[in-house]
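Got a structure for you, written out below as C-alpha cells; questions coming shortly.
What you see is the complex with one protein chain gone and the rest in place.
The letters A and B name the chains in turn, as written, and every chain counts its residues from 1.
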Amino acid sequence: MSDFETVAATENQAARRGVSGEPGTPAAAQKPRSLAGDAWRDLRRNPIFWISLTLVVLVAAMAAVPSLFTANDPRDCVLSRQHAGPSGGAVFGYDFQGCDTYARAVYGARASLLVGALSALLTGAIALVVGMLAGYFGRWIDAVLSRVIDIVLGIPLLLAAIVLLKRVSTSSDNVRLFAVIFVLAVLGWTTAARVVRSSVITAKEQDYVAAARMLGAGNGRIMWRHILPNALAPAIVVLTIALGSFIAAEATLSFLGIGLKAPTISWGIDIDAGRVHMRESATPLVVPSAFLALTVLAFIMLGDAIRDAFDPKLR
Amino acid sequence: MFRFILRRLLQMVLAFFGTTLIVYALMFAGQGDPIQALAGERPVTAAQRAYLTEKYHLDATGVGGFFYRYFDYLKNLLRGDLGQSLTGRQIGDILAAAWPVTVKLALIAMAVTVVFGVTAGVIAGIRRAGVFDNSTLVLTLLVLGIPTIVLAPLAQYFLGVKWQLFPPTAGAEPDLYALLLPGIVLGSLSLATALRLTRTSVAENLRADYVRTARSKGLVKRRIVSVHVLRNSLIPVVTFLGVELGNLMSGAIITEGVFNIPGVGFNLFRGIRTEDGPLVVGIVSVLVVVYLVSNLVVDVLYAVLDPRIRYE
C-alpha cells in the first residue's frame, strides 16, 4: 500500500465518521466552497476587474475632491487664452472659452457620478419593490407588474427623456439635476426588476423558504430574511452596469441640451462645445470624451467581471 | 398564428393610445402657458400664438378640454397632418424629405451589423474561449462602453477631419459614400450587441441536447451547425435585429446631428436645439408609432420563426 493510498483511506475514514456525527473528528474533509468564495477567487485573478475597479475609485475620488487632481478653477475662463497650449497646470491647454480643459474634465466627474449613482439607487429601490412583489406574490400582481415592465421597456429611452425633460428646460440647475435622475430611474428600472423577479421566484421555491413558512414566518419576514438576500447580488451586478449607462445617458442628454446646462459642468456639455470647434483644436473634444468613455467603460467592465464570476456558465 | 397576431395587434393599439396620451399630456397638461412651454425660451409672435391656439384648441379648458384636444391631436396624427413648426414649415413636408435619408442610414447600419456582427458572433460562438472569441469579447465591450456622443465626434474628427478618409459631414444631398462613416458609427452599438447575442446563442445551442441527437444520427458537423444550431440560434438574433431597425430609425438623433445628415433625427436634434416645440412633438409622435409598428413586426416574425410561440 502506497503512502497516497494510506492518506486517502484515512481521509475517507474521517469523512465517514464526520457523516455519522461523532465528535472529535479531525477536520480532514475539505472546506466547503461557497458561491461567493468561488466568485471572489475568480475575480481576484481577473485583470479587467482590477483595472476597472481602479478607474472607478479614481473617478469617485475626482468627484469627491476635485481639487486633489487640479489646482486650477474650471470656471476661471479668459477669452484671451482661447485654444492656448498647455501651461501652468493646464496640462491639456485651454478650450474655446479659454477655460482649463483638464480642470473642467476633472470637475465634470461630480455631476456624472452624482446622476449615475443616484439614478442607480433609485432604480434599485424601484426594481427591488416591483421585482419582489411580482416574484413573491405571483398571480395577478405579477401579471399586472410584468405588463407594466413590458410597456416601460417598450418606451424608447431617448425619446421619452426628451419629452419628459422638455418640461423642466427653463427650471433651475438643481431641479434639472433631479429631473434627469428621476427620468433615468423611471425609464431604466425594468431590467433590474426583471432580474430581481426571477431570482425571487427561484429563491421562493427553495426548501428553506417552505420550512420558514411552516414554522409560521409571515410574508414580510420571509421576504426580508430569506428572499431579499438572494435577490440582492444579481441586482447589484445589474445596477453596476446600469450606473455606467446612466452616466452615458446623462452626458447624452446634456450633449443634446436637454439635460444639465451651464454653469453646471458636465462632460456632455463640454463634448458638444469641443465638437463645434474641433477643426481649430481637438483637445477640448478629446479630453472630456476620454474621461466619459473611460468612466462608462469602467462601470460596465466592473459589472461584467462580477457577473462572470458569479455566473461562469454565461461565459 | 392568426389569433396571436390579432392579440398583438390589439396590444399595439392599446400601447399606441397609452404612449401618445403620455406624450401629449407631458407636453401640454398642467402648464401655465402651454404655448410658451412649446416655444421654450423663444419669444412667441402674435401670429404664432393665434395659430397654435387654434391648432391645439387651447381655448377649451378643463379635463374635457384636454381630451378634446388629445383626440384632435390623434386625429391629425393619423391623418398625417402634423401641423407647422415654429419656422412655419409643414412638419409633414419636413419628415417626407427626411425619411429617405434616415432609412438609407439605418439600412447601412443594419447591413454593417448583419455582415460583421452576426458572422463574427457565429464564429466566436463555435470557437468559444478561443483567441477570436476572447478578442471580440474585449472589443465589443469597448464599443458597448463608449457612448455615441463620444464615438461620433471622435470618428468625425479622426477619420473625417484629420486623416480625411471619409467626408466629415454629409451635406444636403448625401450619397452612399458620405453616409458610410455615420452608418458604421450608428451601427457599431448594434453590431457589438448582435455579436454578443449571436455568440451566446450559438454557444448555448451547441450544447443543447438536440445537437447530441443530430450527432448520433450521423450527420456531418457542417450540417449540424449550419442547419440545426443556426436555425435555433438566430431566433433571438433576428428578433433583436428587428427591434434594432426600429431603434436605428428613431435613435439616429446624435449621429445625424453630429454628421449633419438631413434625416429625421437631425430635424429632431435641431428642433430640440432651437426649442421648436411643435416640431419635437410631431417627430416624437411619429417615431413612437414607427417604434410600435416595428415591435409588432418583430413579434410576428418571432412567431414565424419559433413554432413553440406560434401554437401557443
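Going forward, a residue touches a chain if its C-beta (ideal position, glycine included) is under 8 Å from a C-beta of that chain, and two chains touch if they have at least 3 such contacts.
Methods note: contacts and distances are computed from a predicted model.
S.K.: Pick from "DsbE family thiol:disulfide interchange protein", "Nitric oxide reductase subunit B", "Sarcosine oxidase subunit beta" or "ABC transporter ATP-binding protein" the UniProt protein name of the chain that isn't shown here.
M.R.: "ABC transporter ATP-binding protein"
S.K.: Go through chain B and note every residue touching the omitted chain.
M.R.: On the chain B side, contact with the omitted chain comes from 207-210, 212-220, 223, 228, 231-232, 235, 305-308, 311.
Note that in this section only the chains that are shown with their structure count from here on.
S.K.: Compute the distance, rounded to whole Å, between the mean C-alpha positions of chain A and chain B.
M.R.: Spacing between the chain centres: roughly 25 Å.
S.K.: If you look only at chain A, which of its residues touch chain B in the complex?
M.R.: Residue positions touching the partner: 151, 154-156, 158-159, 162-164, 166-167, 169-170, 244, 248, 251-252, 255-258, 268, 271-272, 274-275, 278-279, 282, 285-286, 289, 292-293, 296-297, 300-301, 304, 314-315.
S.K.: Help me check something: in the complex, which residues belonging to chain B touch chain A?
M.R.: Interface residues on chain B, with respect to chain A: 15, 18-19, 22-23, 26-27, 31, 37, 40-41, 129, 141-142, 144-150, 153-154, 156-157, 161-162, 200, 247, 250-251, 253-254, 257-258, 268-269, 272-273, 275, 277, 280, 284, 287-288, 291-292, 295.
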